[in-house]
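This is the structure, below, for whatever I ask next.
Only one protein chain is missing; all other protein chains are in place.
Letters A, B and C mark the chains in the order given here, with residues in each chain numbered from 1 onward.
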Amino acid sequence: MNDEIDMILGGAQGAGLETTVQILSSAFASSGLGILADREYYSNIKGRHSYVHAKVSSTEIPRSLESSIDILGCMDAETVFTHFEDVREEGYIIYDSSVDDKTQDEIKSLEDPLRERLEDRFDELGVEGTVSSILDHLEEEKDVEAVELDFPSILKELQEKYEMSSSQASRYVSSILIGAVSGLMDLEKNSIEKGIEKKFEGKEKIAEQNMFLVGDVTDMVKEEHGSPLKMEKLGLDEDQLLMVNGNEITGMGKMTAGLGFQSYYPITPAADESLFIEKHAGEENVLVVQTEDELAAVTSCIGAALTGTRSATATSGPGFDLMTEGLGWAGINEVPMVITYYQRGGPSTGLPTRGSQDDLMTALQSSHGSSPRIVLASGDHHEAFRDAVKAFNLAEKYQTPVIHLLDKFLANMVRTVPLPEIESLTIERGELWEGGEDYRRFEDGPISERAFLGEEVMWYTGSEHTESGNVIEDPEKRLKMKEKRMNKLDLADKEMDEDERAIYFGPEDPEHLLLGWGSVKEVAIDSIESLEEKIGYLHLRTFSPFPEEKVLSYLKKADKVVAVEHSYSARVSEVVSLKTGFEIENEVVKYTGRPIYRDELVRSMKDVLSGRVSREVLKHGP
Amino acid sequence: MNDEIDMILGGAQGAGLETTVQILSSAFASSGLGILADREYYSNIKGRHSYVHAKVSSTEIPRSLESSIDILGCMDAETVFTHFEDVREEGYIIYDSSVDDKTQDEIKSLEDPLRERLEDRFDELGVEGTVSSILDHLEEEKDVEAVELDFPSILKELQEKYEMSSSQASRYVSSILIGAVSGLMDLEKNSIEKGIEKKFEGKEKIAEQNMFLVGDVTDMVKEEHGSPLKMEKLGLDEDQLLMVNGNEITGMGKMTAGLGFQSYYPITPAADESLFIEKHAGEENVLVVQTEDELAAVTSCIGAALTGTRSATATSGPGFDLMTEGLGWAGINEVPMVITYYQRGGPSTGLPTRGSQDDLMTALQSSHGSSPRIVLASGDHHEAFRDAVKAFNLAEKYQTPVIHLLDKFLANMVRTVPLPEIESLTIERGELWEGGEDYRRFEDGPISERAFLGEEVMWYTGSEHTESGNVIEDPEKRLKMKEKRMNKLDLADKEMDEDERAIYFGPEDPEHLLLGWGSVKEVAIDSIESLEEKIGYLHLRTFSPFPEEKVLSYLKKADKVVAVEHSYSARVSEVVSLKTGFEIENEVVKYTGRPIYRDELVRSMKDVLSGRVSREVLKHGP
Amino acid sequence: MAREYGTENWIEWCPGCGNFGIVSSLYRAFSELEMEPEKTVLVSGIGCSGKMPHYVDVSGVHTLHGRAIPFASGVKMANPDLDVIVNGGDGDLLGIGAGHFVALGRRNLDVLVMMHDNRVYGLTKGQASPTLPRETQTKALDSPNIQDALEPLPLALISGYTHLSRSFAMDSDHLKEMIKKGIEHDGAAFLDVLQPCVTYNDIHTSEYFKERIEKLNDWDPEKDKNEVYEKLDRETDKILTGEIYKDTDKPSFSERLSEGYKEKSPSQRPIEEDGAPILDKEKFVSKFEEFVVEPEL
Partner (left out) sequence: MAREYGTENWIEWCPGCGNFGIVSSLYRAFSELEMEPEKTVLVSGIGCSGKMPHYVDVSGVHTLHGRAIPFASGVKMANPDLDVIVNGGDGDLLGIGAGHFVALGRRNLDVLVMMHDNRVYGLTKGQASPTLPRETQTKALDSPNIQDALEPLPLALISGYTHLSRSFAMDSDHLKEMIKKGIEHDGAAFLDVLQPCVTYNDIHTSEYFKERIEKLNDWDPEKDKNEVYEKLDRETDKILTGEIYKDTDKPSFSERLSEGYKEKSPSQRPIEEDGAPILDKEKFVSKFEEFVVEPEL
């Protein structure tokens, strides 16, 4: 019996992988297993290779992934070629035996560099290059068991039974994978059934057909291989869980916070959040508006915020660039609005469907001139939810824009999580105008009483202005108003608990320190636990106002400090240096856009802690 | 005899001040005097108070201004109210005696905060508040001599002589000021004549009328006051000088560099550069295109650069914000293009016609993801010219965008300068494709051979790409290409002389160090010379690649380091801290948008060096 | 009773500028409509035209160059009870802001857009604006304009605005009426205001416009688009003013939204009770039911 299984399921974009994963995850979750699943795909609608890399656990909700896997589920030959080396000793490959003879040359969607590497690798391994030759090799060298399934004939059976065309039947490949995994792991039949019903709600016929196929394949696999990967069934200690990705949980957080207006212009990996909110607008009636571009997204969001509506927009790098002028306007006009910023691989269009943490400086420094902004960053689903709420509270409390940093990893990462503790949340709207004579929007400071458009007469302008919001160029008024605004950040710095802005994980009095933020959080925590050295992880949650004292106190005590980040140059080190003058000398970075795996982080940390290198660049993941 | 005169000439925007200053400057220059003139004005077309603050010298080209002046030339009562306290002991005020009875209440264009300060001040001084009461006060307290001229009757004379209408005559006020200054300083008649002829080229009649008026007033003033401010006439040691502002000299530099295409969208204080280039396109035939916005300005500039044309765009903060997405594209596509970035008061629309240095981080960090960029900053007219040329050389050498930072101070600052040494300039186009088979734009590295569109078939894309410029997501290719690009900056860092990137002025082995960049340069140099302490000034000229070693070596040796900048938070300290970890503890900043005056800098430096304060905020200038 | 809508701010425009005519017509229109100052929002861009809100005693949002329309859209969408009027320059709305100009028509959001059509970039000292005809050389231009002019009314027509009119800054009675009609229309309204810029446009002067203006008489604006397009024929030397087009059939933006929106707009909906989210645990679980898993242990 196993308490943890790692797997990759792969296939061509648009060929049904999404369905496989949804049904399986739901089955895992309702069996009381914890799941964490990363989704990797090209900037492509159909045909390119995509895969899901998941960990399932019977003892906890998994926090990070391993580069090697127990199960490789292949919808096609490309998946075999792309991932065969990741299968562990004694692992399993589920595949379509009708592609046994395929070679990589026949797979047009394979990118050239991989093709070349494969050629070299096959030479090295002395493998002929067909799918079957690879499987033979794995069996010999690593005792990997092939779960051979003849997809065409399995589908044929379905086709005949339900009188469908062969092209219709071909859409059911997803269920072959489900069946095979279910067989190997001996999943409960009714948890799979529930998953299928949920997925095909209102389409009973289709659900039935899928169930048939799953059952069929499950039986075949069990018969042939038994259920070697059956999991212990301790289960998690909750009676209700959420199964969500980062886009969804963030959207839930925003709606819980009372979001009333969300503008967006479609962009990966942010758009799904807006679509999620639109779909669930429900009786809260959140108005979600698809604007003509990001210039309009940010400015309409500001306009809405001026009416007292909790307003936000969500975007990623290219869109954010276009929002920076608006951001400055919101700053000088003290507008509480939220930009939910999902980072992806840059620069420019870069790797639009891959993850990155390379926009930290962009979020902190973009937009000319200076005005206060608050920058939060979430490291997991739980933080994303809480930060989504907090962002609005801070925006309204300090009357200033808040940037909430997330990334593609989190956006698309599916996970089982405990229900958010809504009871512990508060909605803080900051200083509001209570009525009276002669309202002046920017009276007193640093925080003025805020009235909404519609309540009083007031003026706003992007130019330097008087307390009334009218343009002024007088030097002394300029000094006063600029200071008023900048002081808000100092106030926030005083009022916001440093312990919430930087969180420490690990042993008391660590010898060394790993420093990170955002979605390196969980792999970092898992990694320090795997290292022999006494090492802790300091997790940055708020970059502006920066928790200088707390961070410095940890940095100074550590023997070696190592920054870990998805970027070329460890932006977090730059920020730390800028804010504290402390120079972090070691870094582990990854900028292929693929997630950091626990084992590669552990390995690189060993290299760094031993002093062999001061910078390590991680590369795993196709 | 004097060897230096400080003056302010003021009047309503659009009332002729520009003419006064052009003619006077030209007269000064052709008399062999050095001149430096700052231009202050509102974001307004007509009616708001504007002024020119100048220093004229017979021994050198002045480098900085003083807050107090010898001559205050007033076209109207508002000028008297605004500047009367700046006149030195025994200074002169030229004014229109017909406004003797005016009080500030009658001047609607005066901003409220100044109005309130004046009221308090008049109370303090025990002054009644009319123009004449102020002059009386100055005469009593500071021995300031009023040069009373009855503007209406002087104009009446002109009107009668040349049979014009009174509204026509009113446009000649500028010549009254010229005449008065000319009288006080005993300027050569023919140098004034030359100035007038140049200004009114092709309009002989108008030139004549102005000459008449100038002569008339000169005589009146000399008769009444003599020429107490006559200057020594040593003259400067050059037979040809340029009299230019920063926009013009930068435009000249770009044209000398071989600029072929300049796109722009009008914005203060950048637009005048483009208009200057357009006007002088001449046989070089530079194509200057007014685009529909800055998104188009930057992207059309990139398009033009791809054809091998030296291409640039010029903008300021709000426009730059809109260019950041394009900048990232240029980065990943290794496009040599130049953005001439004139900083002005921010954030947002801010103080659009006032100066600032608050956009340093914006220039360095804007645009998501990371790609190399070179950032140069000029501190005076001479540097602006040389950097304009250098920007193109570096852009082409490293095949990457270059941002050339300037600001509003320099843009509008008129100055006599030696002719640029064109003989010493080179045009370096970097590695060019020499022909052959199978061209691939991004082959080898870090610098690839560049072919122009039109020469070979090639591809560009904002996505991560292969050597051929086709989209790729392969992780290893990604690593390679990203490194290739980032390595260019390391190469530039190796190849670019640190001594040109940071220049030191001052005594050998200074005890203390003043650190600055851009247009604080000259006032900083003048100031260290006025201080008793042994202090030097380190002038930063290149921010990326940052001259880390040289800067650190100076910083470490200094007892106290003081950053000086036109911004709220001394951005240069942030950059230094980010790049070197060195924390600069003292700063003198100014963010009213008015220039830093030598005396206020000296005063504040004394405070800082003595240890009384670590931060000083300068405020002088209305 | 008529109110006074002026403010105490010094007006920055050049003496004789057409903008004075526009602001005074606006005062009059507001008086006659008895606009509530708190419920009325003037949104402007950047330019001479953009300064307008500071001179009018209703709420004012002086935004960014080119972005008045999306700012205004956010305000109006979040609080449809407000009357929202955009003031923009021709550069602002049809140059840098042309994308938003077009997009507003597609939404038919109930906002009046007034364009200060002076054919130059006033505040940046007289460059050609998108309404300046080709080959025209105004004062500040070094050579004749090489870009063609956009025709604002046909562009608005194509974009989907449901109310189109034109008026002249110096004809206060007429302009006032057009402003009123624009405000009263339920949907996206566009008002092209011919505005002399006395400082930089020495061609399209007050006299120029006066000589060419032809007021629409007996013209029923509820016409087919083709007819309107033809009527606006630019080849003639006449400039039509008046209410040119009106479509009351096309639903306005808020009519396109759900019932719930109409009842309680985003700005009016409560979001907390005693500091706790309205969306409490129970509501949360039922709202997001499809994401809730109940493990069977």
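Note that a residue touches a chain if its C-beta (ideal position, glycine included) is under 8 Å from a C-beta of that chain, and two chains touch if they have at least 3 such contacts.
Small disclaimer: the values here were computed from a predicted structure and weren't measured.
Undergrad: Considering the complete complex, identify which of C:Asp148, C:Asp173 or C:Glu263 is in touch with the unshown chain.
TA: Of these options, the touching residue for the absent chain is C:Asp148.
Undergrad: Of the residues listed, B:Glu60, B:Glu90 or B:Glu284, which one is in contact with the missing chain?
TA: Checking each option in B:Glu60, B:Glu90 or B:Glu284, the one touching the absent chain turns out to be B:Glu284.
Undergrad: Any idea which of B:Ile107, B:Val221, B:Leu295 or B:Val575 touches the chain not displayed?
TA: Checking the options B:Ile107, B:Val221, B:Leu295 or B:Val575, the one contacting the hidden chain is B:Leu295.
Undergrad: Looking at the whole complex, which of B:Gln104, B:Thr130, B:Gln159 or B:Ser311 touches the chain that is not displayed?
TA: Considering the complete complex, B:Ser311 is the one touching the chain left out.
Undergrad: Write the list of subunit C residues that the hidden chain touches.
TA: 94-99, 102-103, 105-108, 130, 134, 146-151, 154-155, 158-160, 226, 229-230, 233, 250, 253, 256-257
Undergrad: Applying the definition given at the start, please give the residues of subunit B touching the unseen chain.
TA: Interface residues of subunit B facing the absent chain: 26, 29-33, 188, 191, 198, 233, 235-236, 238-244, 248, 252, 255-258, 260-261, 263, 280-287, 289, 291-293, 295-297, 299-311, 325-326, 329, 389, 416, 419-420, 422-423, 425-429, 452-463, 469-471.
Undergrad: Name, in rising order, the residues on subunit A that touch the hidden chain in the full complex.
TA: The missing chain touches subunit A at positions 14, 43-48, 108-109, 265-268, 271, 275, 278-279, 290, 292-294, 318, 348-349.
The definition used in the following text is that only the chains that are shown with their structure count from here on.
Undergrad: What is the distance, in whole Å, between the centres of subunit A and subunit C, each centre taken as the mean of its C-alpha atoms?
TA: Computed value for the inter-centroid distance: 41 Å.
Undergrad: Which residue numbers or ranges of subunit C touch two or more of the other chains?
TA: Residues 46, 64, 66 of subunit C touch two or more partner chains.
Undergrad: By the touch rule stated above, which residues of subunit B touch at least two different other chains?
TA: Only 43, 318, 348-349 qualify.
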